[in-house]
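A single protein chain has been omitted from the complex, and every remaining protein chain is retained in its original position.
Residue numbering begins at 1 within each chain, and the chains themselves are lettered A and B in the order written.
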Amino acid sequence: MRSVICCHARNVAAGRQNTTFSRREMRGIEYAMDRRTFLFWMSSVPAFAVVAGAPATASGETLRIAAASSFADAAEDLGAAFARSTGIKTIINAASSSTLARQIANGAAADVFLSANRDWADWLADKGRLDADSLQVFAGNQLVLAVPAGRSIQAAGLEDSLKALKGGWIATGDPEHVPLGQYARDALIGEGVWDKVRSRLIPTDNARAALRLVASGHVAAGIVYASDARAADLEIAFVFPPADPPIAYVAGLVSSAPAGPRFLAFLASDAGTFVLCRHGLTLPESRPC
Amino acid sequence: MLEVEVHHRAGGFALDVGVSVGDGVTALFGRSGAGKSMLVAMIAGLMQPARGRIVLNGRVLFDSETSIDLPARRRRVGVVFQEARLFPHLSVRRNLLYGQWAGGRRNAPDLGAICDLLGLETLLDRSPDTLSGGEAQRVAIGRALLSAPDILLLDEPLSQLDGARRAEILPWLDRLAHEAGTPILYVSHALDEITRLADDLIVISDGGIVASGPVEEVISRIDLGPATGRHEAGSLLRGQISRHDEAYSLTVLSLDGQELTVPAIAGEAGTPVRLRIRARDVALALERPLKISIRNILAVTIAEIAFEDGPFAEVLTRVGEQYLRARITRCSAEELGLAPGAQAYALIKSVAIVRPTLASR
Partner (left out) sequence: MLSTEAVSALTLSLKVAGLAMVVALPLALFAGYALARWRFPGKALLTVLIYLPLVLPPVVTGYMLLIIFGPNGAIGRWLEQSLGLVLAFRWTGAALAAGVMAFPLLVRPIALAFAAVDQRLEDAAGTLGAKPGTVFFTLTLPLAAPGIFAGVALGFAKALGEFGATITFAANIPGETRTLALAVHTALQRPDGDMLAIGLSMIALSVGALAVGLSEFAASRLRRKRRA
């Protein structure tokens, strides 16, 4: 870059209007800029820095919510409703409950944790990063075997449905750590088909990824949450019986932000449960929607 | 027998050439940029002329009329380049035999014979990186010979070597010229190499042939001044060793019935020798001078005189069947009244005769 400026300056000084660089000069600078362009870009760097580095506002005005990926859409709507009623903005970070728990344990900033199962919330509480007393179950869900739209299979019962898939791949969360996968494994064990099916499973990093694989038609079927399947317009081949213990979404406080408890209260309020029901989730204690 | 006729234009340079190359060593001489390397590339098949015809031993290598253009590998033209171009990852032996194991050439000379000819036995298992310039060129020559070519082109093979290396390799080239059996086209801008090695000489200048013929004839022609360079102009004479004078370390040569005395050289009586005499070392007289230190006084007949713009005149004289050139001042030429047909005497300082070399024929 420096040589460009120097050559340019020399040329201008020598009274040459058009700065045609000599062959040797050109070879070293393939993307030569004239001086004016260079100075423009250099002066705009500070401007970018100011804009990009805008620091987060004080956490009193924003609430950071770490939400399980299967819950992401509902969390967005809840956050918007919460903001409308309280004026407190929310920032949603959605990923698998496992990923979020590990991030928070390693120091990621969050105020509220919405986990798709109890285990991860307990794990985080054991690490001292979550207030165990604040844990509350706020929603439930159902597990379904779904197939891509337009590929409905005519079969009743799980075994027949699985046979009808002709050995194709079945996407679900990774049973090693994703709540969806753990629920799916428990359900398949409960139905007595786990050993047959496990080699056909594609384990994904989060519930959303499993849903996308089914929705895009790249896999034959998926074991996903009923709420997600409906939201993505998938054909439902089989509905798993309610799990025991049931699928439970739990919420807990990670930080001491005052807005946190207000959000947890909002989850249980009429406005909150309205949003939950609209997204196909069930309510705790079998409350109707 | 190689017959070449090519025409080509490239970037303002025009090459229009027609030559015939027969047995023995034919030298192609010209200044840098005269078109020599271009011609070599065209004969070898590395460059395509715009128009023309190249025939080697009756095989058509290139003919623009009938769209024949044999690729280099099928022409059986051996080339030795200025830089040896040895393959660095192969041993000298594998390099030498490349034409046979990779080029599929049959009927090649025996490896042992070529090694003898060029002194390569001790180099066979070495890597090309470790060879000196002269050794590398000898290997390159051997490699070209072992590919059983119908003709050998040497494109300024010594131009990248220093004086010592060139002196080292010239005797080998001499032997090659005698004993190889393959016709050789030797391209060079060094007159001393040519006078030592060549039988025939073709002079090329500015993309055109200006002279061709036996080397002794061509080299003494006056009108070649611009092509050959004034400084080097001279004559080539052929003679025989007559006897040796041990006491004074001299050798007497006989030349068309006359005698020349030179510093002692090796050789038996009757051995043919070739002499290079620079025109500026020759003086002329109308009478045979007495009481003079110059021993070599030859009776000559004036054949041609060329007066130049400057102070000099070039005089071509005949000694028997051979030609000897002299460079004297215009003033002296007029004072002496020299004219074609006149009898005169050429005075050549003994010590000015270039060290005689063994003639190739």
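In the analysis below, contacts are C-beta pairs under 8 Å (C-beta built on N, C-alpha and C of every residue); 3 or more make two chains touch, one makes a residue touch a chain.
This structure is a prediction, so every number in the text was calculated from the model and none was measured.
Between the chain not shown and the residues A:98, A:115, A:142 or A:255, the one that touches is A:98. If you put the hidden chain back, the residue from B:58, B:71 or B:163 that touches it is B:71.
One of B:103, B:267 or B:320 touches the chain omitted from the figure, and that residue is B:103.
Seen across the whole complex, the unshown chain contacts subunit B at 44-46, 71-79, 81, 83, 85, 87-89, 98-99, 102-105, 127, 129, 143-144, 147.
The chain not displayed touches subunit A at residues 96, 98-99, 101-102, 119-120, 123, 169, 171, 174, 176-178, 201-205, 213, 216-219.
The rule we apply is simple: only the chains that are shown with their structure count from here on.
Between the CA-based centres of subunit A and subunit B the separation comes to 85 Å, rounded to the whole angstrom.
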